[in-house]
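Omission of a single protein chain aside, the complex is shown with its protein chains in their original locations.
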Amino acid sequence: MWGLIHKLGSPKWFYQLSARLQPWCWGAAILLLVTGSVWGLFFAPADYQQGNSFRIIYVHVPAAFLAQSVFVTMAVAGLVYMVWKIKVADMAAAAMAPLGAAMTFVALFSGAVWGVPTWGTWWMWDARLTSMLILLFLYIGVIALRGAFGRRDSGARAASVLAMVGVINIPIIKYSVDWWYTLHQPASFTLTARPSMPLEMWLPLLIMVLGFYCFFIALTLMRTRSEILRREAKARWVQALIEEAR
Amino acid sequence: MTMASLVEWAAMGGHGRFVWSAWGVTAVFMVGLALHARLERRQLLRQLKRQARRQTPSPPRGPSHDPDA
Amino acid sequence: MALCLEARQLGCERDDRWLFEGLDIDVKGGDIWRVDGPNGSGKTTLLKILAGQLADYSGTLRWQGNPLHRARAHFAANLLYLGHAPGVSAGLTPLENLAWYQALHGERGSEAQREAALSTMGLEGLEDVPAGRLSAGQQRRVALARLSLTPRALWILDEPFTAIDHAGVAALETQIAAHAQAGGAVVMTTHHTLNIAHPLCHIALG
Partner (left out) sequence: MPLSETTRRVAVISEPADKQHLGIALGATLMRDLNRMRRRPGDVLNPLVFYALAVSLFPMGISPEASLLAVMAPGLLWVTALLAALLSLDGLFRSDFDDGSLEQMMLCPHPLTSLAVAKVAAHWLLTGLPMALMAPVLGILLALPMNSIGVLMASLVLGSASLSLIGGIGAALTVGLPRGSVLLSLLVLPLYIPVLIFGSGAVQAAIMGDAVLPHLALLGALLAAALIFSPWAIAASLRISING
């Protein structure tokens, strides 16, 4: 077990493994995203209440899922880096943070736009949108803290601690915001309280969610590989790699 | 798919503005992130090559032009 | 039991640059180790690693036979560390500083003990002056008063002579020599030419 962890953790081995994995992920991501989009935009029936603005769900929900799972993944990668000192885990955490922040912003923007036809205003302090806004601040905090330290591995460790503290607080924040929202607007319409979506609406959503996750994996692999090259530039295997690329 | 039905579909029953702005922003971010990652990688490789070239004076290259440079 | 702190293949990498590597050090009772090297050669980093303050180093560090991170509390009870910053807080008087330092190691101690320690460092009459108003040398002396106040087997001193006048330096050198003769161990760095009546062991860095 110990040998496997360290072999898995060696940047060189990860670099080569991800080289093989990456094209498959990109292929799957593009395939899933295209089919999901076409299905969601063209063929899925419009919602009887909201009409076509319902189609925003095929972008909003996957982005919201991804925003939260990227933060959790980042916290787990931070824990792996802090406990087992595996540098690749921290490189992956550093690579995925901006992606998570971007997905949070996308979820926030699409959620707000989705609310316009139903609520008539651009911003509505809906429980889920508020939690998403706070999640965006947590992302910005982690990214800003990572960059604030002179030495890279101090910044990495600080960002890992903050990601772990943040991930413990996400359910607490979500619960308190939901409680706060129901206290002040008990009866109003909430976006996600969907009774049960019919299959032809729900299936494209599943495909889009899978597409978003494949996109996330592919992009994180690519950015982690760049991070490996940047941090291991002095290693012999990187020099050899550069040599043969010249 | 006549032109008329295409325009009618794009209008999305009046909600077109919202649907396309949401999808548009998502597409911009995802494509932007992907392109940025590729650009970042290409710049990094070029920078590493320059450093490698600076440290080890490379043998005088023949007339063939280096495609990557 | 005899004091022994052994380091095997000690190495430290800072920003892709190896400050030092492959260091083997055996600190035993009666040793005075002096770490030499130009500025920025990692002297302070080495002392911080030996004091158990920095964790990211390569190689092994053992205290009384078992790994340092497992025997941390026992090791800390026998360690007296003096860093660049003396560790004397400006808002408190020297007596309060020493009282807090003793309490940090679990000893309540007595006012008389602290006054005696301050007077050995030539700080009579300044016991109740807030440390913020003392000079750098006097603040350093308040920190050095700990050497006689709390007897510890292992001293790790990072440039203890900074801002100390000649008389103070001589007194400190005799105190260090006495500590080594009494069976204690000292690991120190200084740019000052030491003349101590005790054999010195050297570690050259950089």
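For reference, chains read A, B and C in written order, and residue numbers begin at 1 within each chain.
To be clear about the criterion, a contact is a pair of C-beta atoms (placed from the backbone, for glycine too) under 8 Å apart; a residue touches a chain by one contact, two chains touch by 3 or more.
Source: prediction; values computed, not measured.
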item: Displayed chains contacting the withheld chain; value: A, C
item: Of A:A29, A:L129 or A:V177, the residue in touch with the unshown chain; value: A:V177
item: Of A:A46, A:V72 or A:V161, the residue in touch with the unshown chain; value: A:V161
item: Those residues of subunit A which, in the complete complex, touch the missing chain; value: 82, 134, 137-138, 140-141, 144-145, 148-151, 154, 157-158, 161-162, 164-166, 168-169, 172-173, 175-177, 179-180, 183
item: Positions on subunit C where the hidden chain makes contact; value: 1-3, 29, 51-56, 64, 72-74, 76-79, 81, 83-92, 96, 99-101, 103-108, 120, 122, 130, 151, 153, 171, 174-175, 178-179, 181-184
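Please note the rule applied: only the chains that are shown with their structure count from here on.
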item: Pair of chains with maximal C-beta contact number; value: A-B
item: Euclidean distance of C-alpha centroids - subunit B vs subunit C, Å; value: 57
item: Between subunit B and subunit A, distance of the C-alpha-averaged centres to the nearest whole Å; value: 20
item: Distance from subunit C to subunit A - Cα centre to Cα centre, in angstrom; value: 48
item: Subunit B: positions in contact with at least two other chains; value: none
item: Contacts with 2+ other chains: residues of subunit C; value: none
item: Residue ranges of subunit C touching subunit A (in the complex, touch as defined); value: 14-16, 56
item: Residue ranges of subunit A touching subunit B (in the complex, touch as defined); value: 37, 41-42, 46, 50-53, 55-56, 59-60, 63, 98-99, 102-103, 105-106, 109-110, 113-114, 116-117, 215, 219, 222-223, 225-226, 229-230, 233, 238-239, 242-243, 245-246
item: Subunit A residues within the subunit C interface of the complex; value: 85, 151-153, 234
